[in-house]
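With one protein chain withheld, the remaining protein chains of the complex are depicted in position.
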Amino acid sequence: MSATAAAPVKTLPEHHYLNATYGIRSWLLTVDHKRIALLYLVSVTFFFFIGGFFAMLIRLHLLTPSGYLLSADTYNRMFTMHGVAMIFFFLIPSIPAVLGNFFIPLMIGAKDLAFPKINLLSWYVYVVGAAFTLYSMVSGGLDTGWTFYTPLSTIYSNSAVAPAVVGVFITGFSSILTGLNFLVTIHTMRAPGMTWFRLPMFVWAHYATSIVMILGTPVIAITLALAGMERLFGLGFFNPAMGGDPILFQHLFWFYSHPAVYIMILPAMGVISELIPTFARKQLFGYHFVAAASLAIAVIGFLVWTHHMFLTGQSTYAALAFSFLTFLVAIPSAVKTFNWVATLYGGSISFDTPMLYAFGFLGLFLIGGLTGLFLGCLGTDIHIHDTYFVVAHFHYIMVGGAIMGYLGGLHFWWPKMTGRMYPEWLARIAALILFVGFNLTFFPQFLLGYLGMPRRYHVYPPEFQVYNVMSTAGASILAIGYLLPMIYLTWAAFFGKVAGDNPWPATGLEWKTQSPPLTENFEVTPIVTWEPYDFHNRPDLGLDAVASNGVAPAHGDD
Amino acid sequence: MSEQEHSEHIVPPSTYLAIILTLLVLTGTTVGAAFVNLGRFNIVVALAIATVKATLVVLFFMHAKYSPKRTKLIILAGIFWLALLLGMTLSDYITRVDYRGVRFPISQVTQQLPAQRG
Partner (left out) sequence: MHRTGELYGQFKTLEQQKETATLGMWIFLITEVMFFGGIMLAYALNRHFYYPAFAAGSNTLSLKLGGFNTVVLLASSFTMALAVWSSQVGKKTLISIFLLLTILLGFVFFGVKYVEYSQKFHHHLVPGKKFDIFYCVNNPASCPDVAADELMEESNLLDEAKAADPDLNAHAQLYYSAYFGMTGLHALHMVIGAGLLFWLLKGSLAGRFTPQWNTPVDIVGLYWHFVDIVWIYLFPLLYLIDRHK
């Protein structure tokens, strides 16, 4: 069974979830969490490229100070639809609905999620929401900013706000259903011996994420419902002309949308917590603390939302409290980061592609997180509020953090999902291109923002052009960095070298079954008798040297 | 996992009857209380009675009293997060002082500024 002892020519297992049944019906009506994960993979990738297309237009437009490419109105639509596509339809479902869906049951030794039909329903709900939003995009677009601030969105905007609001509202339920499914699954479906403190960190991260989805998403649902009814039927809660309060919309919106950032980053942290022990051949340092930090981020993440509203005229006293609470988020984040670094210390590190993404994540998350503190500070926020500093900050978290984690996870688990290996050197080069392209795109934006270039403007003073040109150049490199993995991963799924059950080798339960797994995941329900990330007491991994002297052999190139 | 099932507890109809009668009496009480001028405490009384009613429904009709600890934890978490949403948002409004030093609530002030609303 173990990978290192495999014969020279490996073959795929005879039966697995991909060849269990054939035909379009077997995919569209599947209740297999693995197939649903692939459905999600296709749909979120579609939205990623839509969002990426808008991003490219934005960057091209900003090449010159006067902006020759798009009109001001079109520019507003571009950045709005970039945000909506990326946040609601790519980042939020990406890791949970693709990797989480696929691997949580495998990692805890279950045959499926607790509610397989609800899982399928969640995908259909996503598709319906996506259809509304796409309709909004093609029927005039949306120009309110992804935040849908009132009264612009409810009264003044003449773009297609209503279908977009309906789309995002509907997609929220997909998120709720996914979170509900995960929570119940993790509570009730664990295999014998899979105690809470033997759960992989990926599962802990998704537990925390699900809490946020469950408690936050309904609030955005009601908020958008009220805003939508205000636009369509004239309700008045957010309309100042009737005595309503637009700030209330912002409160309700950010009550979800700030924690939504943690929906994006927590699963990525979960992925990184899997990658680092695996490629350092070392037990995760401070398991309990990393798990607790995930929960702490989920909880504290709910207490900080008005830091998006420091300059809206909210109470100074409330701002003080929220600023303080914002700084508190740094503590569990730092706990995680230090624990990852401590895991690396003394490890036998190999630089396989997933690990390159993990390193990328560490660096970029560090920069993104620390600049968040600048923004959480009441004084500096006055200066850099609504500038490109903010744009750079959240792209470091969402792109540098969440997407790095997502791609790292995709590479790490691709052999398990498809049974085949991607071309290693090409993948390493792509990871490098991505890292360089990312920094070239977004680091200049920190400088731009600090110098005072406001976000969402379609023109800028000529002295900012150098940085904008750098940023656009970086975006082009970044685009290559995203296209490459999409091409070679697709290629590898069909023509890659057969990977074997556990190519890395890694310690998780998902690696104990065949690649690709059976429809029912395991031939017999596994019984867990080992601690997580324990490379020492796992003779089945084929790492004899680890067991004897605690030093792993250097990795050979695959 | 398995210890949950032993807690399946069948509540007799007599208990349900007692609860529904209490709920009806409380409904009468809350209507009656609304016709007494208690000043700002009218809302406090109304919400207190509603909370008692809701608690009875949760504990008995929904069997929370006989449910595993985990269910109780979920209920408490829900109440806690609702309190966060309401309490922390209100913490902004009730401590707000606008740029002219006018304390919130400012319903009169907003009416004097129609021109600025654009």
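To keep things simple, chains are lettered A and B as they appear, and every chain counts its residues starting from 1.
Methods note: contacts are C-beta pairs under 8 Å (C-beta built on N, C-alpha and C of every residue); 3 or more make two chains touch, one makes a residue touch a chain.
Please read these numbers as outputs of a predicted model, since none were measured by experiment.
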Study note, to complete from the structure: Touching the hidden chain, out of A:L134, A:L226 or A:V335, is A:L226
Review point. Of the residues A:L113, A:V390 or A:M453, which one touches the chain left out of the display?
Key: A:L113
Review point. In the complete complex, which positions of chain B touch the hidden chain?
Key: 1-2, 4-5, 8, 10-13, 16-17, 19-20, 23-24, 27, 30-31, 34-37, 42-43, 46-47, 49-50, 53-54, 57-58, 60-62, 70-71, 74-75, 77-79, 81-82, 85-86, 89-90, 93, 105, 107, 111
Review point. When the complex is taken as a whole, what residues of chain A touch the one chain not shown?
Key: 110-116, 118, 176, 180-181, 183-184, 187-189, 214-219, 221-223, 225-226, 229, 233-237, 241-245, 248, 251-252, 255, 520, 525
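By our rule, only the chains that are shown with their structure count from here on.
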Study note, to complete from the structure: Whole-angstrom distance, CA centroid of chain A to CA centroid of chain B, is 35
Study note, to complete from the structure: Note: in the complex, chain A contacts chain B through residues 187-188, 215, 219, 240-241, 243, 248, 251-252, 255, 302-303, 306, 313-318, 321
Point to revise | Touch list for chain B against partner chain A, complex | key: 1, 70, 77-78, 81, 84-85, 88-89, 91-99, 104, 107, 110, 117
